[in-house]
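Working notes, beginning with the structure itself.
One chain of protein is taken out of this complex; the other chains stay put.
So, chain A:
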Amino acid sequence: MYGDNSSMLIQEGTGASRKLGPIYDALEHKQYKLAYKLAKQATQKYPKHLGLRALYAVTLERLGKVDPEGLEVGRLVLREMRNTGGPGGKTGGENGSGLDEGVVNTLTIVFKAARRLDELQSTMEVIASEAKGPESVGAHRSLFNACARTFSFLKMQQCAMKLFKKTQDETYLFWAVTSAYLQHNSGGGAAHVLALAETVCRKAVEGAGGMGGVGACGPDAVLIYVEVLFAQGKTAEAMRALREAREKGAKTRLMGSQANMLECALCLGEGDAAGAARLLEEHVKQNPEDWHAFRVLAMLLVAGPGECGDECGGSHLPQTMDAVVSVNPLDKAERMAADMGRGGDLAALRQGGVERMERVMEEAFPAPGDEGEGKRRARARHLIGLDLHARLRPLSRHPDGPPAGNGGPASKVLSFWRDCGSNISFASDVADHLDLFTEEEAEEARGQLSREFEAMLAELEKELGEAEGENNVSSRTKKAFCKALSALEVNFALCRSRPAANAAEESIGLFRRCVDLYRGYDERENTIADPLVSLIASQVYWRGRPAFASDPCRRMHTLLNVLVVLSSGVDLSPYNSEMLLSLSLLFGHLGASELCSDLFWKLDVKYVQLETIGAHVLLPCLLASGNEREASKFCDRHQAFHLDHNRNAGDTFAMTFAQGTFLESVDFNGLRSRLRDSATRFAVAAERAATRVLAKGAQGLSQAAQVAQVERRELDEVLSEGLGGDVLLDEAEAGSGGLHFNQDLSVRPEWFRPVAEGAAGPAGVLRWWDDLEAEDSNQGRQGAAFWWSKPNACNSLGEERASEYRQGYRRGAAYRCELARCLEAALGGEGCGGGAALRAGVERAARSLGLDLSSGPGALDASLVGPGETARKLQVMQLAALAVTANLLDCASGAGGGQALEQGLSALERNVDYAVDQLFASDVKGGLLPDPSLCFFGGKGVVAVSTYVREVVAFHSLVYARWSDLAGELKKRQRKEKRKQAKGGGGSEPPPPSSASPDPKRVRDVVERFRDRHAVLGARLEPLCAQHDAKSLASAWLDSFRQSGELSCEGLSRQELGDLGKYEDVLCGVAEGQVGTLKVALDRMAKFLGLLK
C-alpha cells in the first residue's frame, strides 16, 4: 500500500531500517498520529535515510498536511536522490540514500495526493537521464511508471525504448508498442505512429525468436501486435501473425474458442466471409449456446442488408476499447458482417444459406425437446429459432425470398413457452421479439396464452392443494407458478398500450393463490414470486395512465395504488432491488425524500453505482424535496468516488504494463476517459456547489458568498479536467462528442421514464410530473420494450431518443454549472467580472435551455407566462434575477444601463406576481395546489412548492441581499456625481438618455415586494401544513379511493395483510414525508426572506 519497499528492506539490520516497520504498522492500522510521531523521531535520528523521510512525507499526507508540508519533504528527498544517485553520486549505503524505486513509489503517494505527479515525473526524468549502470534501468522503470501515472503516452514510449536499449528485453518493446497504440487511439498520434509500432513489433518478434517466443513478453503481446496490424487495415498480416503464434504455441490470454473467434473477425475484416462462416459453423456446433456466434453466422448466411438491429449501430462510448478487436471479437464481427451485408458482398454466400443454417441447427441441437436437452440448451434453441424467424420474415415477403419457416411468431413463442416457460427470464427473453407480431398475431398469441394460463392455473391449484400443510413447496409447483407468471407477463407485454381490463385482477388472483411460495427463502434472496409483484405494479400503472392528463385524482390514486402494491411486495421480499428502486423513485417523486433515501441506501449502492444509479434515481428526489443534508452526503460520496479513481487510475494503468496485459491498458484508458468526462460528474458537481451555497445561505450573504467562491473554484477544477468541461459548456460542441453518459437507465421500471434535462437536479422531478400531465403518447415504447430498458441504453447511437436524452442531459448539466458560476458572480465573488461578465454567463446558461437572450431578457418573460413546464418557469425566474443583477452591477459601477435595469425590475415584479398568483393558485388549471381535501397537493404540489422555495425564493433572496449592497453603491455614486455636477460638472458628459439614472429606492421596492408577496404565500401554506397531520391526510386519501371505487388492489392487501391497515400505513408514510418536506420548505422560506429585512 505504501509503495514497494523491497529495496528499503535490503538494508534490514541497519538501525534506520528497523524504524520502518513500526511506521508501516501504524499506517496500516490507520494510526496516523502515531505514524507521524515515529517517523518524525526516526528522521531526526537518521536525517539522511531517504526511505524514512519518504515515509515521513506520507504520514504528513495522511494527516491532511500534504501541501505544502508533505510536498516539501518529498521534494527534498527527490533532490537528494538526484544529487546522490547521479553520476559519481553515492548510491545505496548505510544511510539509504541514492536512487531507490521503493522510495520513489512511496513518494508517489504524496505527489499524487498533492496532484503534482508532473513534478515527480520531471524530477524522475532528470534522475533517469543522469543514472548510469544497473541503476539506470531502475530509474527508467520508475520514470516509465511516473509517465504512466500521468498518461503521457509519448514519454512512455520513449522511455520504454530506452529500457529496451539498456536491457535488450523484448518486453519493453511491447511497452513501447502499447504506448504508441494508445497515442494513436487517443487521437494524439498520426498514422505513422502505428507504422512505427508495427516496426517495433517486428523487431520484438525477431528478438524473441519468432512468434512462438512472443508470448513470453506478456499474455497480450501477440494480441497487441494483432491490434497494431488490424488498426492499420492490415488484416491479412494480422491473421498471419495470429495463426503463426497459435501454431507455434505462443501463450495468450485467449482460450481456443476465443482465438477461433478472433480469427473469424479477422476473416471478416479481410473480406473472407466464407472463411468466417466456416469457423463460426464449427464453433456453434461445439458451443450451441453461444448466441453471439449464431447471430453473426445468421447475419452472414441469411439476413439481408439493412436488417441489422440497434445493436449494430454502435455506441457512444470511449473509442479506445471499441476499436480493439482481440477482446470479445464477436462484438466487432457482428458489425463487420452487417456492413458486408449492406454492401451486398454476401450474395454468393447466402445462396442456400437458410438450408446451411438449418443444418447447423440440426447438428447443434440433435435432440430438441428431449428431457436431457437441459434448460440452457432448450432456451438457446428457441431463441435462435425466433432470431432466425425475425431475419427470414422480411425476406420471405419477397417473391424470390426464402420461406419464413413453419408457423408465425405466435406459434413459436407458444412452443418456446411450453418448453421454457418456467424460466424466470422467459418474458425478457422474448421481449425483443414481440415487435414481430402484427395486431392479429398478437391477438392470436394472447388468446392462446390466456387459455394456457387457465390450464396452468388449474394445475397449479392442484399442486398447491396437494402440498397444503407442507413446509416446502415442491419444485413442480414452483415450475407451474413460473409458467403461469410467464404467460401473464408476455400477455401483458403484447398489449401494454391497451391492457386488458382484468389484467391486473388476473395477476392479483395468481398472487393470492401463491403466497405460500414466499416461504423458505432467506430474506436477502429474491423469490420467484417477485416478478409477479412488479408485473401487478406495471399493470396498475398502465391501466390508469390514459386518464392522467384529464384527471389529477386518478393520477394520484394510480400512483398510490402502485405504491401499495410494491410496498406489499417489499414486505414479503425486503431486498428485491427492482421493487426497492421503484418504490424509492415513487416516494421521491411524491416528496417523501426520507423514505426515498432509506430505501435507496438499503440496496447498499456504492462506488461506481453512485455514478450509474444514484445520480439519476436518488439525487433529483432529494433536491426536489429540499433534503440538503442527504443530497450533500450523496454528492460528497459521488465526488469521493471520482477522486479515488483519479488518484488510483495511474497506478492500475501502470500495473497492466508490469503484467503484460496490454489490452487492459487500452481498456483502463477508456475507463479513465469515461469517468473524467462524465456528464454525471459535472452535473453532480454543480448540484453540490448549489446545495452548499444554499445550505449556508440562510446564515447571511457574506457566508453564502464565501462558500460560493470555494465551490466555484472546485467546480471549475472539475470542469477544467479533460475535455468534458469544454464540451459541456461550449454550445458550439452541441453534438456532445467527448462527453460520456454513464447512467444505467435500465434499473428504472418501464413506467418511470428517465428525464434528460435536469436529470440530476430538482427540475427532473418536476418534469416527470409534467410528463404525466401530458397526453399519454406512450412515448419511448419500442416494440414491447422501452428504450431505456435496454442495457447501455443512453449510449445507443441507433436510438434517436437516446441521442435526445444525451443532448438534453448535456444541456441540463451545462445550465446548472453556469448557474452555479453566475450565482457566485452575482454574490460578488472572484468570478464577478462586472455586469458584462455576469450577463455573458446568463446568456450561456439561457442558451443551454434553448433561450436566446441576445436581444435582451424579454425572451424570459415570454417563457414564464402562459402554458409550459413548471420546471422551465422556475429556471426562467432564476435567470431573470441574474439578468437584472447584471444590469444593477453595470449601474453601480457607473457603466450605465439604467433603462435596462428599470425594465428588468418591472419584469421581475410581473414574474413574481405571476408565480404567486398563478402557479400557486388552487383553482386555476395548471396551478400547483389543487383542493387539498382531494389529495393534499395533488402529487406534484409538494415537490413544486419545495423546488420553488429552493430554486426561486432562496436563490432570489440571496441575490437580492446582494442588491442591497449594490443599491447602496449606486446611491453613493449618484451622490458623488451630483456633488461633481454641483461643483461644475468636472468636464463629464451628461449621461445618455438610455442610461437614465436608476432610482435605488426602486430596487428596494422590488425586493420588498418580493418579500411581502412570499410572506403572504407562506401564510397561505402554513395552515395547510398545520391542519393536515399525516394520519388525517391518509384517511382523507383512503376516503377518496373509496369514493372513486379505485381501491383496485384491495384484494392484495386485504388477503395478505389482514385488512386495509397496509393501505393506511403506506399512505401515512407518504403523508408524513410530504408534510415534512413542506415544513422544511416553509422554514427555509422564512429564513431566506429574513435576509431581506
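Just so it is clear, a contact is a pair of C-beta atoms (placed from the backbone, for glycine too) under 8 Å apart; a residue touches a chain by one contact, two chains touch by 3 or more; residues count from 1.
Here is the rule we go by: contacts and distances are computed from a predicted model.
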{"item": "Hidden chain of the complex, named as in its UniProt record, picked from \"Catalytic subunit of N-acetyltransferase\", \"Glutamyl-tRNA(Gln) amidotransferase subunit A, mitochondrial\", \"Trafficking protein particle complex subunit\" or \"Methyltransferase small domain-containing protein\"", "value": "\"Catalytic subunit of N-acetyltransferase\""}
{"item": "From A:648, A:699 or A:1027, residue that would touch the chain that is not displayed", "value": "A:648"}
{"item": "Residue, one of A:292, A:873 or A:940, that touches the chain absent here", "value": "A:292"}
{"item": "Residue of A:164, A:511 or A:668 touching the missing chain in the full complex", "value": "A:668"}
{"item": "Residue in contact with the excluded chain [from A:51, A:138, A:219 or A:697]", "value": "A:219"}
{"item": "Full-complex contact with the absent chain, from A:103, A:383 or A:464", "value": "A:383"}
{"item": "Missing-partner contacts on chain A, residue numbers", "value": "219, 251, 253-256, 258, 289-293, 295, 311, 317, 321, 327-328, 330-331, 374-376, 379-380, 383-384, 387, 423-425, 428-429, 431-432, 522, 524-526, 530-531, 575-577, 581, 603-609, 611-613, 644-645, 648, 651-652, 655-656, 659, 661, 663-664, 667-668, 670-671, 674, 742, 744, 746-747, 790-792"}
